[in-house]
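Have a look at this one.
Missing here is one protein chain; the remaining ones are kept as they sit in the complex.
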Amino acid sequence: MLSLLSSWSLELKTIINLVDQGHQWKFHGGIHPPSRKERTKTLAISTIEMPQQLFLSLSQHIGQPAVPVVAIGDTVQKGQLLAKQDGFISAAVIAPTSGTISDICQYSNCHISGIETQTIVLTPDHLNTWRTKLPLTLTSDHQQILERIKLSGITGLGGAGFPAAVKLATKAAIEFLIINGAECEPYITSDDLLMQERGAGIVAGIEIMAQLLKPQRIIIAIEDNKPQAITAMKEAAKQSIIDIIVRAIPTLYPAGGEKQLIEVLTSKQVPSGKIPADIGVVVQNVATSHAIANAVLLDEPIVSRIVTVTGELVDKPGNYEVPIGTSIEQLLIHAQFKPQTQQKIIIGGPMMGFALQQINAPVIKSTNCVIAASINELPDAPPEQNCIRCGDCEQVCPANLLPQQLQWFAKDQDHKKLNDHNLFDCIECGACAFVCPSTIPLVQYYRVAKAEIRQTTEDKRQADRAKDRFEQRNIRLERDKQERLERSKKAAEVRQAAMSKNSDGDAVAAALARIKAKKAAAEESSDAPNKDRVAAAIARAKAKKSAQTTSPEPAAQESDDIDPQKARVAAAIARAKAKKAAQQQKIDSSNDQSTNADTIETIDPKKARIAAVIAKAKAKKTLELEQANNNGNDDKSVTVADTIETIDPKKARIAAVIAKAKAKKALEQQQSNNNNDQR
Amino acid sequence: MVEYVLLLIGTVLVNNFVLVKFLGLCPFMGVSNKLESAIGMSMATTFVMTVASLCSYLVNQYLLAPVGLEYLRTLSFILVIAVVVQFTEMVVRKTSPTLYRMLGIFLPLITTNCAVLGVALLNVNEHHNFIDSIVYGFGAALGFSLVLIMFSAMRERIAAADVPAPFKGASIAMITAGLMSLAFMGFTGLVK
Amino acid sequence: MMYLSVTPSPHNLGTNKTSRVMASVMLATVPGVATLIYFFGYGVLFQIAICCLTAILSEMAILKLRQKDIAINLKDNSALLTGILLGISIPPLAPWWIGVIGTCFAIIVAKQLYGGLGFNLFNPAMVGYVLLLISFPVAMTNWLMPLELSHVVLSFSDYISAIFTGVTTTGLSIHELRLGIDGITMATPLDTLKTDLTLGLTSGESMQKPVFDSLGGIGWFWVNIAFAIGGLALLKLKVIRWHIPVAVLGSLLFFSLIGYLLNPDSQGSSIFHLFNGATMFGAFFIATDPVTAATSNKGRLLFGCFIGLLIYVIRTFGGFPDAMAFAILLANMTVPVIDYYSKPTTYGRGGNNE
Partner (left out) sequence: MSFLLIAVIILTGLGLVFGLLLGYASIKFKVKEDPVAEKIDLLLPQTQCGQCGYPGCRPYAEAVANGDDITKCAPGGKATIEQIADLLSVPIPDNSNNDDIVIKKVAFIIEDDCIGCTKCIQACPVDAILGTTKQMHTVIIDECTGCDLCVEPCPVDCIEMIPVAQTTKNWNWQLNAIPFKQLES
């Protein structure tokens, strides 16, 4: 054990030594897609005018949606907390400017699915007043700093949107803190510009993270196609109080992928199913680092982000600092978007980004790039051809998978083989689909297969749970039964003991009397009040008939013929009407316990409900009795249905429910009759 | 020693039981849907064939031949084979229930695998001695296994292919077997 | 009206296309074919033409039967390539129906019955070739002698006549054409060596025959060089990768060297093996067919080594003088198993991490 540990530390030392010597490694595969960054890589960061409304989705990150802490109509200030994080993996939502909350509703989100999510709508007052700021310093308590980062709603700004505080709260011993400025995707230049212009802020963020994580080495990795950024960061790093290595790495997609970047810089591979912290590495994006510096040192939570807007269809491309929640449509208009009949709006890069479905979706924290591409610029893939097993995909796969084998298995839905071939280690970088000569949408096949497998696993988990619960229930029922038996046995014993004391005859007589009483009571309770009630209903109906002009006469009439389906429909209509009326009039009714419906007084809605429910149950019982008696559909159902004509909505509801129950019973009866007939 | 190696190569490649002599086609077609079951089947068949050719040699040489009962050869060989198969089945069932289930009916049907009886009878016909018989039996089984395993891996691949409807399933498998046989003709003349 | 086109990522694609891959391979055969023509006359061109035509017609027929889009499927050029490869393999003066039968079998049985491009398990061209070799051994071994050894000069129309009627315009049969100046039938160098060795001659004695020159067989050395040049061009264009050709040639070199060193009298030298028959053509053009080769780099190396070994074994010990087609078909059979056991280690599953 000890020797293992020492050999491990030795190995670590050599890795650190190699890193110090400027050594770099390679990851498997990789591609060189056309970079297309030229258009925006020299354009300084600029701002846009504050939009009329900001749409702040509560699901801007991976994990649980945030929970709103404001209500519609509230006035908020810039930087104020709007929604707090819910659980460990979640992130807060902050007001990007001052204004009023005009709505909290379902709204389109900047998400691949195009599904609407809960969104806070903020109408800015254009004053942009900050809430009071309480800046911390580098020497503040760690817990306090972490809390601040959490409350500032900072998520990974590189694209995935993983809450930043979670990574920084790790307990693992960290050897390498890697700051990701690789930005390997084509088109995107937001991090590039951030590094060029705000290197000091990024370094300040790094200092805070270094304070929290105590890493042995800190490396800023930048692809070598961004010479200005490299120079700027080297300059900024020199000013820092701590040692920061700025490393230019070869331009090769997907070098900016977390796992690939770790391999390039440290030769380590993140074991499958683990996180970088498990091998002593933490990776943060440069923009995240900048946001952390703002949050901690200035107490300015994340209110805006830098978005690259580019593509052939915008005349004024650029790197814009945009308030979170700005609609992408507005952003595009600002960049002089020239819509064509057909185009793609890509959020993120062209390799891993997604095509937007609603143009009114807002900018969220992880929106780093908007590409308005004409159909010639990023054409649709030609129809899929047969795989010729050329193996090009395997040569470029950064995860060293066998993409074409996976594709066959995915088409065959062979989940076992997919797992054998480590489908879940695929990072969906799209390199395989990029090089495929048969233009097979490989990544799409993997996504679907992954979804299917996840679904199957989830189903399996639920099935196991259900099985457990079912078995538990059976055990419980069995136990209850045993206990009941036990109890009755005991009671019998007690009785027997008592009987043997008293004279036998008395006991028998007493028992008989008890039974008789019970019977009588039962009859009474089921029969008598019902008759009363029915009579009352008829009376009521008659009384109200004249007064009511808009009564659902036809429905009632229709329930005359024995068609249960129609009766059901009628009942449903009546119920809906009654509900509406109830809402309008708020008639409170009550019912004395003798269940006479005529004695309704306006006392309190709860009582009315109880009454209604009792009536319902009663009605059902009656029906059962009736059916037991005459085994078919009878006039009484008509009588009951007649009560639908009443105005009193409460009563109507009761009636409706009764009708419904009756109809159900009748239907069943009819069906069973039919069945019998057929036999 | 060299002659045994040549005999082995000859039996495995040149006179492959399945692709050249066309023996044992039933399990070849039947148990080649999945690679795992094919591997299991080949192991079971290898065991049965080797032991059966050994036992049948002994039975023939020391029991039937001395008393001139050669005309009972087929009968007693089948008895031997049946016993060995039965024994194998018990062992497989005990050691690997999944394999047992996968092989299904084809495990007891090794009995009627004509390759097994073929090995035993050819041993006699070709006047093999004791070691020859074992090598021959083992070689035949090895050839059978080799082809079966390759074939099953190919069939797994065919399963994902867009084969025209009339050729799906057994027919394309037959065609594949034919093409394999064609390729195996390349070994003709390798060992005289 | 404005539409947003919603497609899954990645949204940009590379420029490599299947049809381009196939076309590059076809173009790369040009030096080899030109050399063949130079040494053996125009017959090759006719065979290629016959095979290509048959390939396209039979592919169209099947696609029509299967109600698939003919234009899209033909555009991938794979049928054409099969035709070219088979046409190159067939003896230049073989009767026309040889090419037709071989190509039909290759396209219909070996390729389309499996579902078309990408699904076939065996290299179609080689299936066609082996079928012909087994069914019509005489016609398929009737290679012409190199032109410089021939005593007749054939015109263009002679080739057409020979291919379609069996005799030249001057009435010479193919058999007569194959007679050398000394009146002895000429065979390919590999064939000659094989026959001589079985007749008890040593390889050194066999090499004295007119069909050989200092480099091996007359013409064949240069044909192989030309195909190798085409193959290197493919490597340069990244249409094929180095693993298979290197493994095929390397293992052939290795085994033939061992064999030659152990027993120089009964075997050809390594150079003889490497630059004779279809070695380079097979190593660069046939074995590298991605559909029927192994997937991973490791698997490809294994696949290539296996082919090299089989070529050597069958050429030296087997009944066929050239073994490329058989070796490739036999190796094709092992591909699914090789793939099964040669998965690369996925990122993060190396096990040498903490």
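In this document, chain identifiers A, B and C correspond to the written order of the chains, with residue numbering beginning at 1 in each.
One rule holds in what follows: contacts are C-beta pairs under 8 Å (C-beta built on N, C-alpha and C of every residue); 3 or more make two chains touch, one makes a residue touch a chain.
Keep in mind the model is a prediction, meaning the values are calculated, not measured.
**Student:** Which residue, A:Asn17, A:Thr75, A:Thr129 or A:Gln342, contacts the hidden chain when the whole complex is considered?
**Tutor:** A:Gln342
**Student:** Which listed residue (B:Leu6, B:Ile39 or B:Leu72) would be found touching the missing chain in the intact complex?
**Tutor:** B:Leu72
**Student:** Of the residues A:Asp20, A:Glu235 or A:Asp464, I need the one that contacts the missing chain.
**Tutor:** Per the contact definition at the top, the residue touching the missing chain is A:Asp464.
**Student:** Touching the hidden chain in the full complex, which residues of chain B are there? Just list them.
**Tutor:** Looking at chain B, the ones touching the missing chain are residues 59, 63-64, 67, 69, 72, 75-76, 79-80, 83, 86-87, 90-91, 93-94, 97, 101-102, 104.
**Student:** Give me the chain A residues in contact with the hidden chain, please.
**Tutor:** Chain A touches the missing chain through residues 59, 109, 111, 113-115, 117, 342, 357-359, 380-381, 441, 444, 447-448, 450-451, 454-456, 459, 462-467, 469-470, 472-473, 610, 613, 616-617, 620, 657, 660-661, 664.
Heads up, the rule we're going with is that only the chains that are shown with their structure count from here on.
**Student:** Which of line, ring, star, complete and other names the graph you get from chains that touch?
**Tutor:** Its topology is that of a complete graph.
**Student:** Would you identify the chain whose C-alpha centroid lies closest to the centroid of all protein C-alpha atoms displayed?
**Tutor:** A
**Student:** If you tally contacts for every chain pair, which pair is highest?
**Tutor:** A-C
**Student:** How many angstrom lie between the CA centroids of chain B and chain C, rounded to a whole number?
**Tutor:** Computed from C-alpha means, the inter-chain centre distance equals 34 Å.
**Student:** Averaging only over C-alpha atoms, locate the centres of chain A and chain C and give their separation in whole Å.
**Tutor:** Their C-alpha centroids are separated by 58 Å.
**Student:** Hey, what residues on chain B touch two or more of the other chains?
**Tutor:** Counting only residues that touch two or more other chains, chain B contributes 157, 162.
**Student:** Which parts of chain C, given as residue numbers and ranges, touch two or more other chains?
**Tutor:** Chain C, residues with two or more chain partners: 115-116, 119, 339.
**Student:** Which residues of chain A touch chain B once you look at their complex with the stated criterion?
**Tutor:** Listed in rising order, the residues of chain A that touch chain B are 386, 408-409, 411-412.
**Student:** Going by the contact rule at the top, pick out the chain C residues touching chain B in the complex.
**Tutor:** Against chain B, chain C makes touches at 66, 109-110, 112-116, 119, 121-122, 127, 130-131, 134, 310, 313-314, 317-320, 323, 325-327, 329-330, 332-334, 336-337, 339-340.
**Student:** Report the residues of chain B in contact with chain C in the complex, numbered from low to high.
**Tutor:** Per the stated touch rule, the residues are 35, 149-150, 153-154, 156-158, 161-164, 167, 172, 175-176, 179-180, 182-191.
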